[in-house]
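Here the structure is laid out as structure tokens; the discussion comes afterwards.
Complex shown without one protein chain; remaining protein chains in place.
All chains are identified by letter, namely A and B, in their written order; residue positions are counted from 1 within each chain.
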Amino acid sequence: MSQLDILLIVLRVAFGAFVPLCFIAVLVWMERRGAAYFQDRSGPNRANIFGFRAGGLVQNLADAVKLITKEDVVPGHITHKFYFVIAPVIVFLIALVSFAAIPFADVLILDGKEYIMQAIPTDLGILWFLAVAGFAVYGIILAGWSSHNKYGVLGGLRAAAQVISYEIPMGLAVISALIVYGTVNLTEMVQFQGQLLFGFIPMWGVVLQPLGAIIFIVAAFAETNRTPFDLAEGESELVAGFHVEYSSMKFGMFFMGEYVAMFTSSAIIVSLYFGGFQIPWLATDALVNNTRLVSFLLMLLLPVLALLFGAWMSKNNRSHYPRENDPRVREANVYAKIMWGLVIALELLLVIFLISGSGGMAARILTAGLQIVTFLVKVTFMCFVYVWVRWTLPRFRYDQLQKLGWQTLLPLSLLNIFVTSAIVVALS
Amino acid sequence: MSGKIKIMERKGKDLYERLYLIEVFKGMAVTFGHFLSNLLDNSKLYVRHYPEVKPEITARWRGRHRLTKYEDGTMKCVACFMCQTNCPAKCIMIEAGERVDGRTEKMPVRFDIDLLECIYCGYCVEACPMDAIRMDTGIFSVTGDERKSFVLKITDLLETPGAFTEEEYKKGGA
Partner (left out) sequence: MFADGLFLGFAVLAVLGAAGLVVFRHPMNGAMSFVVTLISLAGLYALLSAKLIFALQLIVYAGAIMSLIVFIIMFLNIQPSDLPKEETKLVYILGGLAVVLPIGLFLAKIVKSLPLSSTAILGNDFGGVKQVGLLLFKDWLVPFEIVSILLLISLIGAVVLAGKKEAVK
């Protein structure tokens, strides 16, 4: 193995492990501020370090400190302590591992060698996700059962029944997507989505499989136990469901696991139906062959975006009441300076790509970088949809939930398979 | 029992509503409108920037208690125990003693209000025949480091000034 091989392995594994973890902070922040803005509130905006609030992100640090320093209670009535302790670990770990087979950039070709940009370079793709995601239910069942508590058991039962029954429409929706793409490998699927339909529409899964996309997204919401399918922790009837007996960082693991699962399922939705790392109309080859043009456009685009963001920040990052020598304005000025410093650094970086030109190693690296950014932007937007739905829709009743799963989604996904395979056979 | 029976038309039966997704998207459009307008200009949020901007307290607001005084500075309370008897939370503890300023015969030597017990119902104010206890200090945030600090002594009660003029207080309906 050359040094390059080792560097890339380290980079990919680090990406697969740390990006979901970093996104926990972003998602918790997005959930809180998003919820606040959906409800015309302002959300957490007071926690600060030397007056820097980072738009409320510092609140997460305070929460982390709180959760870590809290007393870790294992109630005395719990007989199966091993399961009680291991359940949150299972939930968290499974959510993290299921991200491993999702590609975050196209196959990177350096020095004639191909590097598959996944944490685990397997071609199992979607099968890996289905295989690993099925284990998350063990964590929930064990947590609910070992809590030895009515609410815990009821929450665990609900969550488990829901996950098991929504795995079926999810799997069937995936099957119809597989018929279209002709592969289980997620990298190949996303490469397929880089093509153009009729020459001008990006061939995203959602264009080819609208019904499948809807079924898959609904099932993914149910799999992650998010609203409107969060009956497992319906506060009004079950207190907190399966994690009612958990405190301190054991609760924190469930909390983080939920957000990692949200990130992972957003990533899989994006990879299956929204073109994954593909930039619309700019497939990998187009990016590699037009490095000069792309980096020139980016150099133009960056300052414009920075200007808009700066204007938005100076308008909104200040106190909305009479206050002398407003510290928030000073804060915003510091942020603006940091932002412009970043913009200048990126511009200098892009100058290098502008000089080095197309086709070479630099072009490949730029392409991979752009694709990673695209992937993360898409995933972030999908996570925003999760938040958006959570603060819009009320919770389902339990019978409605099972009815939707078995009587609506299951027949629809079967129908979708038949229609899709008929069309694919007719066209080929 | 016979009344006018009105049968409400049950919504959500036609296909358009039973599809559910269209209605979901409509709801999401509404919430997203709120989100976007708040994101672009957060000065329009329906929030009070609380510790800096205090809420307006009306004269009818039942805040922390105080004991009122005559113009010459002597207290109005005559230790009749009406408020203590009437208190549903049993948070008032009065000990009567001989009056030294010559107005009447009795006055409290001890008048404690345990704010952790108090439910701020205002019955003590209603019960007082001398208008000696009022809840018009305008203090709505009662905080402390220890339980002892929540027991108000007679000196605290006498020292706290009212937040309103006599006219405003009377107009408030007391």
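Throughout what follows, a contact is a pair of C-beta atoms (placed from the backbone, for glycine too) under 8 Å apart; a residue touches a chain by one contact, two chains touch by 3 or more.
Keep in mind it's a predicted model, so treat the numbers as computed, not measured.
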**OP:** Specify the shown partners of the omitted chain in the complete complex.
**Re:** A
Original post:
Of A:11, A:109 or A:124, which one is in contact with the hidden chain?
Top reply: A:124
**OP:** Would you mind spotting which of A:144, A:310 or A:405 touches the chain that isn't drawn?
**Re:** A:144
Subject >> Residue among A:88, A:156 or A:252 touching the omitted chain >> reply: A:156
**OP:** Mind listing the subunit A residues that contact the chain we can't see here?
**Re:** 79-80, 83, 122-124, 127-128, 130-132, 134-135, 137-138, 141-142, 144-145, 153, 156-157, 160-161, 164, 167, 184
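Criterion: only the chains that are shown with their structure count from here on.
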**OP:** Could you put a whole-Å number on the gap between the CA centroids of subunit A and subunit B?
**Re:** 46
Subject >> Touch list for subunit B against partner subunit A, complex >> reply: 21, 24, 27-28, 30-32, 34-35, 38-47, 49, 52-53
Subject >> subunit B-touching residues of subunit A, taken from the complex the two chains share >> reply: 34, 37-42, 214, 312, 315-316, 319-321, 323, 388-389, 391-393
